[in-house]
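For this view, one protein chain was removed and the others were kept in their places.
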């Protein structure tokens, strides 16, 4: 069953909204709930970490929320979504993370990005909602002195 | 009366275009006309300033145009528009302002953003056109030495 042009455009819009929601939650103190944007056996990977399944995602994303002095903005740009079927889509995009430490005035002063790279995404539609099946983060630029978030050991 | 999926998508597109127009005018010497993108009793606020109504908006936005050596790009990313009805919508997005001073070669050399934060927007549709009812600028990152634009006193 092939999608109509309008159904395709709507799927693109919904996957894009999911990508924005991912960043918004991390940037506004709700990183742990990002796990809900993944399917049960969803996967998140970066050069430093691979997490599989809801429990691992929750444990890892929670680490972000615990860094209460850290400010971030997860900018996603150049989003290209390929809708494969009514239930499957993939996307590539440019990932830019602003990251800084809250200063005495409540603001972070580090305005050059900490990380620049790509997101490589796979989506599935479950019960009428698009979710991440897999998000891989490719890093090509890293600000001097920055370290990746790693699972606690 | 509820909107069809297509009407919703169209409203999202039009509100997004309005957000781009806002930046384009500030960045290309027509900041004073940004007031036309707001309804008569529209409001613009930042950590330093609140302007209400067309006259206050014009007086404040004009200040930008007077800084003729300043170059800016008002980047807006991660736009999520929620269409509430045929006449009301809200949006959140990431705001990144590049800001520099034109040098002897005509170019600005400051390429790390001056400000990074969010836009929080309310839109209304008047006579078939979406306009800002309220735009609030949240700042979380500020480049060292930058100051907010303030109303003249």
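Per-chain numbering from 1; labels A and B assigned in written order.
The working rule: a residue touches a chain if its C-beta (ideal position, glycine included) is under 8 Å from a C-beta of that chain, and two chains touch if they have at least 3 such contacts.
In this text the structure is predicted, and so the values were computed from the model without any measurement.
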item	value
Option touching the unshown chain, where B:75, B:89 or B:115 are the choices	B:75
Interface with the unshown chain - residue positions in subunit B	6, 9-10, 13, 17, 20-21, 23-24, 71, 73-77, 98, 100, 105, 107-112
Subunit A residues that touch the omitted chain in the full complex	5-6, 9, 12, 77-80, 92, 94, 96, 112-117, 139-144
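Note that only the chains that are shown with their structure count from here on.
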item	value
Distance from the mean Cα position of subunit B to that of subunit A, given in whole angstrom	25
